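Omission of a single protein chain aside, the complex is shown with its protein chains in their original locations.
Letters A and B name the chains as they come in the text, with residue numbers starting at 1 for each one.
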Amino acid sequence: MEVTIVGIKWDEILITGDPIILGSQIAILLTSLGIIGGLTYLKKWKWLWREWITTVDHKRIGIMYIVAAVLMFFRGGMDGLMMKAQTARPEMSILDSQHYNEVFTAHGVIMILFMAMPFLIGLMNVVIPLQIGARDVAFPQLNALSFWLFFSGAMLFNIAFVVGGAPDAGWTSYFPLAGKEFSPGIGNNYYAISLQIAGLGTLMTGINFIVTILKMRTKGMTLMRMPMFTWTTLITSVIIVAAFPIFTVALALMTFDRLYGTHFFTVAAGGSDMLWANLFWLWGHPEVYIVILPAFGMFSEIISTFSRKQLYGYKSMVVSIVAIAVLSMLVWVHHFYTMGSGALVNSFFSITTMMIAVPTGVKMFNWLFTMRKGRIKMTTAMLWSLAFVPNFVIGGVTGVMLAMGAADYQYHNTLFLVAHFHYVLIPGVVFAVFAGLYYWWPKMFGFMLNEKLGKWHFWLFVIGFNVTFMPMFFLGLNGAVRRAYTYSAESGFAPLFMLSAVGSVILAAGFAVFCYNIYWSIRYADRNISSDPWDARTLEWATSSPVQHYNFAKLPEVKSLDAFWYMKKNNEGITLKDEEIEEIHMPSNSGLPFLMCVAFGIVGFFLIFEWHLLAAVSTVLIIAGLIYRSFDYNDGYHIHKDEIRKTESTWKKMEGKVNNHVS
Amino acid sequence: MSANVNTSLPLEYQTEQSRMNILGFWIFLGAEIVLFATLFSVYGVLYKNYAGGPTHQDIFMMKEVMIQTVLLLTSSFTMGVAIWEMRRNNKKGLIGWFILTLLLGAGFLFMEINEFIHYIHEGATMQTSAFLSSLFVLLGTHGAHVTFGIFWATMVIIQIAKRGLTPVTARKTFIIGLYWHFLDVVWIFIFTFVYLKGMVL
Partner (left out) sequence: MEKSTERFPLTHVFGFVLSLVLTFVAAWVALEMNLSFTIVMWIIGTLAVIQAGLQLFMFMHMTEGEDGKVNIINIAFMVFCAVVIVVGSIWVLTSGHAAH
């Protein structure tokens, strides 16, 4: 069939000829058929549409983010294992060089943008409105759109390796390699377009959470009475709004270069390849603070809860995060000292980078002082937080080593750097989201994750992590470069690479226990637990678990920091009197965000394949969605008193007391 | 989210949801500041890389640019008057000034498209040099914002005509007002740092 009018080459769409990829294609096909068949057999389509796809409830959106993030962790982790297998012995040939390039690119992009970001944003979604005593976020439908745009981008990126070809220029996609001249296929279009779509969603999330936190706090919750996770989410959102537009522009210019022949980053016609690096890291460095700050917030909550003490140095914590936010905009050049801009530039950025260690150190000591003389409860969530401290310090200290512009000429592009950022990202982000998941799981689902399996998960993962990445520091110092698919036997790297590979298997076993824990807990965990199983301190625990869709029958009133703790100690505001029940206004569900996800997915797909006419025509779908939204005057519905009365009486006896017990 | 209406405030600020939307839009404008700053930084790095192609002085038409500038400045003024009329609860005045604003915006856009066509005739396309890539994308992004604004505003005008001045339509109008003024701010910087600077190089 000749369809030359739109210039489609049908035979280039599906990637053929590679057994691993063929296997994946078959697996993807079977899984999709399985899901579709299962949903049809169980007659769950309507349920899926009504309860999840069209939902605007922040808790459900949060859960969808988290589910997607766990799946992406699996995908990114498989990529990591493939790389570890390939480099376990010298001159291995599991992956060839091109394939290795594609795998580390996919791994980096997926882990940062489709695992860390949605995991954190998911937990933010679940927790923040509850922590500030609100009934939803400021713009519930926009929130759903954020999720669906993220989902659209993530799905586009994930099909790359079976449809059309995977991007292979690294998660940084440096020019000139990423340009049309050196990467003529469509693989790198996937990078430009899918990250653009997901990034739009993230920007909207940032705006949404700033407004939510500034405008929707319950009575009495002044800024300085906000829980620390709320504070870090606020500041993270500010950094998102300040940094993501830079990425939007950079990706758009990349798209122009690749699709329309402009000369922003090309070698020819006066373009500047380092301009790409500059823009990428202008966004990229703040991005690492976007993923680390919410994690800091979660650790703060968890450490304070399980030390059974108020967070030490609350004010200095707030000052530190604000300082980190400002400094995070001033350090980007430390990623390309070796460009050689000059002594003045490199010195300036060395100093600003080292300065970040100061507020970060303040936070470290605050956590330690919070634990000091506390009656520490060794729950799984707490274990993750405890392990975070020393492991993150290793990442931080090696970071200060890398901050030295002159010394970086030695470390640059080696596995030392790879070890460094994994020591920051894994203890900082992954430990945090695991800790957060164990901690808030009962809030989300009304039962706990198994603590015993949790401890297996914890120990395997932490030991595996250290065995995997500690050797990489030494490999890097010995001169092993990053992004190299193999090495010779004479290099002497073999033993440490082997050790590292063994570590990654232990780490993977930890992840497997985690998955099993989810399965086990869904099937067997005790459903009859208190709504406050950890004897916690903040408002999300003042309502039922799982949380009723309107969050609070009566919005709580805050009298001090750790509001719920105060309420419990003084027995204030916990009971609900019948006359306090009022009708509650809630936003209606909407299918539009999901349809926009489909529309963006279609337009994005056509752009990736450079089918310009089809892309232009299908943009009509997006415009139609915007017009529909503009004329949509649906402003929600009211929940009647009877329904609230019924819901509330099922989880607490009117005028009764909250039970505190750990199952 | 409740329909708690505070009638002592101007219409667009009366509900809590409206106040949140307006604040959210201000924050969005913060993002737009960064977006345009990034485009300016790209232009600032590449603006002398002519690669043997046309230079600023070869292609700029200052008289047309002055007219464009006056059109946009005037439209910002008429937008302000439209909002002022809205606060006097004068629906007719609002719609009149609003439509005038859009006409001025359309005039600006018409001239910008002509300018682009002129450049292309001079052999200055987006693909010619890094300077021209950055010029076209900076101007084009601003122009695309104006275009989007015109369509968006048209829809809101229809809603005002159909529903009258309500807290919701007033809020939508007010937000477009912010957007429109902001585009004027961006243009001031384009006028200064692209056109005038290009002429004194």
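Simple rule for what comes next: a contact is a pair of C-beta atoms (placed from the backbone, for glycine too) under 8 Å apart; a residue touches a chain by one contact, two chains touch by 3 or more.
It should be emphasised that the depicted structure is a prediction, and the values quoted were computed from it without experimental measurement.
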Touched by the hidden chain, restricted to displayed chains: A, B
Absent-chain contact - pick from B:23, B:51 or B:120: B:23
Identified contact with the non-displayed chain, of A:316, A:341 or A:478: A:341
Option touching the unshown chain, where B:76, B:125, B:159 or B:173 are the choices: B:76
Missing-chain contacts mapped onto chain A: 214-215, 238, 241-242, 246, 272, 274-275, 278-279, 282, 329-330, 332-333, 339-345
Residues belonging to chain B that touch the chain removed from view: 9-10, 13, 19, 22-23, 26-27, 29-31, 33-34, 36-38, 40-42, 44-45, 62, 66, 69-70, 73-74, 76-77, 79-81, 84, 87-89, 177-178, 181-182, 184-185, 188-189, 191-193, 196-197, 199-201
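Operating definition for what follows: only the chains that are shown with their structure count from here on.
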For chain A paired with chain B, centre-to-centre distance based on mean C-alpha positions, whole Å: 34
For the chain A and chain B complex, residues of the former touching the latter: 135-136, 138-139, 203, 206-208, 210-211, 214-216, 241-246, 248-250, 252-253, 256, 260-264, 266, 268-272, 275, 278-279, 282, 585-587, 627, 630-631, 633, 635-636
Partner chain A, residues of chain B touching it in the complex: 1-3, 16, 19-21, 23-24, 27-28, 30-32, 34-35, 38-39, 41-42, 45-46, 49-51, 53, 126-131, 133-134, 136-137, 152, 155-156, 159, 168
